[in-house]
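Down below is the structure, laid out as C-alpha cells.
Removed from the display is one protein chain of the complex; every other protein chain stays in position.
Per-chain numbering from 1; labels A and B assigned in written order.
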Amino acid sequence: MSASNLQIDSKGRLRHFLSISGLNRQLLTEILDTAESFAGVTAQTVKKVPLLRGKTIVNLFFEASTRTRTTFELAAKRLSADVLNINVTQSSAVKGETLLDTLRNLEAMHIDMFVVRHADSGAAHFIANHAAPHISVINAGDGRHSHPTQAMLDMFTIRRVKGPDFGRLRVAIVGDILHSRVARSQIHALNLLHTGEVRIVAPKTLIPVDAESLGAHVFHDLHAGIRDVDVVIMLRLQRERMQGALLPSEHEYYELFGLTEEKLALASPDVTVMHPGPINRGVEMDSEVADGPRSVILEQVTHGIAVRMAVMSMAMRTTAGTQETEQRKEPLPGKGEAAE
Amino acid sequence: MTISPQSAQERIRITGGRVIDPANDVDTVTDVCIAAGRVAAIGTAPDGFTADHEIEAVGSIVCPGLVDISARLREPGQEHKATIASESRAAAAGGITTLCCPPDTYPVIDTPAVAELIRLRAEAAGLARVVTLGALTRQLDGEQLSEMAALQRAGCVGVSNGLRPVASTLIQRRALEYAATFDLTVFLYANDDALANNGCAHEGRVATRLGLPGIPEAAETAAVARDLALIEQTGVRAHFCRLTTGRAARMVARAQYDGVPVTADTAVPYLYLSETDIGEFDSQCHLIPPLRTVEDRQLLRDAVQRGSLSAICSDHQPHEPDAKSGPYPATEPGASGLDTLLPLSLRYGEEQGVPLPDLIDRLTRGPANILGLPYGTLSVGASADICIFDPERTWVVDNGTLASNGHNTPFRGWEMQGRVTHTLFEGRVVYSMV
Partner (left out) sequence: MNAPEDIAAILDDMAGQLAAHVGKHGANAPAMVGIHTGGVWVAEQLHRRLQLDEPLGSLDISFYRDDFTRIGMNPVVQPSELPFTIDDRHIILVDDVLHTGRTIRAALNELFDYGRPASILLAALIERDGRELPIEASVVGRHVSLQPNEHIKLTGPSPLRLEIQQTA
C-alpha cells in the first residue's frame, strides 16, 4: 500500500505516522498546531492529560536508543497511557522469532499502538501493513529511511523561532546525509512546508546519489553552503564513517564542515543553530556554538515531547473508535454545540 | 494438467500448428512427426508413419521446448521452498523442457555426488531435463579450485561461482584458465562484491529516497571490465549471467564484435521492471542483481533484440512466503519465474517489435548454444522437446495459476497473453492443459 494510503484514513486523518513523504502540508500544519497545545500542557504543574488513559503503547525498539525511547515514553505517560518497553535486541529476535511473530504475540496482549525503531529501512511500513486494524504505528526511525517525529519537532522549533512563513527561509542541513534518516525526513518536511531554499552540505562521500531528487541544493563547501542561511541543522557524525573510507578523520571533517562562530558569521545575522543530538563537540560544532545564543538544541528536546504527544494522540484518536473501554462514555452530540 | 503414461516409443503427430524453429530457419504452418522420442519429420510424414496419437495445434505455435539458463530448484538443501519434482512440474506447465541449475545448492555442487543427485531426482520426476553448473571454487568460497574435470564428467555443462566473490583477481584468472583446460564454459555473475557492499537496491534515486543501501552500476560494469580482460587473457569461453545495466550490455556487445568468445543473458524481470517498481518497499521487487533504471531497461530490451544478449532466462528463485515477509532489506532476494517466462517474453517481443522467430530463438537455440547442448531445436533426429502454446489465450497471475511452489512474483495480478497447451519432453507429453 502506498505511503499516503497507509498513513491517512479515508477522512484524511492521521492513522499511522511512518514518514513525512505521503503526507500533505495541511496535515503537517495540524500536527504542529496540536503540538502547540501540548507544549502548554507540559509547562503546567500538572503535566498529564487523560487523553490516552486506558491505552497501551508499546515501544518496540529493535535498535537501542535511550534518548528517543525516553521521550516517547514520557510523551505517552503525559497522555496517561500505559507504556511497555520492548528492547528486541535482547529478546526473541535473537532466538530467531520472525518480526511477524513478535508482532502477533504483542497484539495478543491487546495493545493499541506500536512505536517502532528498526535498523532496516521500511520496517515501520511493514509493521503498519501487517498490524491488526485497530493498532496505530509510529515510526521512531527505520534504517536510513525516515525519522518523521524528529523532523516534526525540528519544524516545530523553526516555526516557533522564525514564524510560520517558511517561504522566506533558507535552511542548510550539514553532515552525513547519506546515512541520515533525520535528514531525509527534514528535507521532505521543509519542502512540504514550502521552504524558500533547502540545502544539503557534505563531502561527496556523504551525499547520496541523485540527492537533488530529494528536493535540495547540494553543496560540498560549508562556507558556500551556509552563506546567508536562516537555519543551520548540523547532523551527528558517527565514528564508523572513518572505518568505511568515507572520511579520513574527524579532524579534517571538523576543519572543513565543523561549525564555529567564525563560520557561522557567514550565515544570516539571526541564524538559528539546530542539532538532533547527541552532539559530538569539536566535530560537528564547537561548544561555543552549541551553548551559544543562536543554538536552540535544548529547546528541540523539549519540543520533542509535545510533538510526540501530538502525533500519538492524533493517530490514536483515529482508530480508538473501534474499541470501547470502561472510561468511554456516550459522545457529545457534535461539534457545533457550545459548552454544555 | 495430465501426464500421459505413454511409452517413449509412441508416435505422435502435431498437426496444423505454426512451427517456428529458429535453428533451422523454419516458420510455417505444418505438421511435426515424432517417433522414438525424437523429431522424425517436419512437414510431410516419413513413409510408413502412422501416429498413435495426434495433437491438434491449429491456431497454436509449435516450437522447441524452452531452455531456461537459470532456474533454482532448491534441492538439495532448501526443500521447504521447492523441490526438483515441484519445479519440473512447473517447468512442464510453462513449456520449459531443459533447466539449468546454478551451483549454489546446499550442499554446493562441488562434488560429482551432488550433480548426480540432482540428475537422478530430475530423471525420477521425468518431466524436464535438469542440467547443472558446477562450482568454480570449493564451497563457492572463492579460494580453492573445485575438481572441475570430475564435475564435467558427472554432467555439469559449465562452472560458476554464483553470486559469491572470488578472493582475488589472481584466483579468478587461474580458475578461468583451469576451466579452459577442459573447454568448460565459465558462467560469470558480473558483480564486484566490494562495490556492491551489501546493497539491496540499485544505487539511484529510489534507493536514495527510501534510504536503502545501494548497489552502484559500477558494481556490474567494473566486474564486466575486469572479467573481459581475463577472458581475453585466458582464452576461456565465458558467459555473463543476468546483465542489468545498459553499460554492461554495451561492453559485452563491443567485446563480441571484437571476436571475444563471450555471451550474455538477462532475465525477464529486468526487461519489464525498474527501480521505481520497488514503490514503498515492495519486497517482491527485491532482486539481486537489482532492478535498475528505466533507461537501463530499454537498453537491455534493445540488446536482446539485437542478439548481443542471446538468451532470456527466468532466473527462477522460488521462495516460501516468510522469505519475502519482513522489512525490505531483511527479505530474501529473487522472484519465481518459470510460469511467466514464456508469456512475458512474448509480450516483450511484441512491444519491442522483435519478430517472433527471433524471440523464440532467445528462449531456445540461444540458451542451448550457451550451454553447449543439442537442444532448443526441432532438427530431425533431435530430442522431441516441444512446446505448443496458444498465443491468444489470456490468464491472470495469481496463486491459482502459478504452478511453481514459489508464489513470490512481482507480476501478481498482471494479465498474461500466451498459454502453453502441451509440452513434450523426449517425445512424451509431460503437460497438457485441460
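Keep in mind that, in the parts below, contacts are C-beta pairs under 8 Å (C-beta built on N, C-alpha and C of every residue); 3 or more make two chains touch, one makes a residue touch a chain.
Quantities reported herein were computed from a predicted structural model and do not represent experimental measurements.
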Chains still shown that are in contact with the chain withheld from the display: A
Touching residue (missing chain; options A:Val49, A:Leu100, A:Val161 or A:Met242): A:Val49
Which of A:Val41, A:Leu84 or A:Leu100 contacts the chain that the document leaves out: A:Val41
Interface with the unshown chain - residue positions in chain A: 13, 30, 33-34, 36-37, 40-41, 43-46, 48-51, 310, 313-314, 317, 320-321, 327-332, 334-340
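Here is the rule we use: only the chains that are shown with their structure count from here on.
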Centroid spacing, where centroids are CA-atom means, of chain A and chain B in whole angstrom: 46
Footprint of chain B on chain A - complex, ascending: 1-3, 6, 21-22, 98-100, 118, 120-123, 125-126, 130, 142-146, 181, 184, 208-211, 213-214
For the chain B and chain A complex, residues of the former touching the latter: 203-205, 207-214, 216, 279-281, 322, 325-330
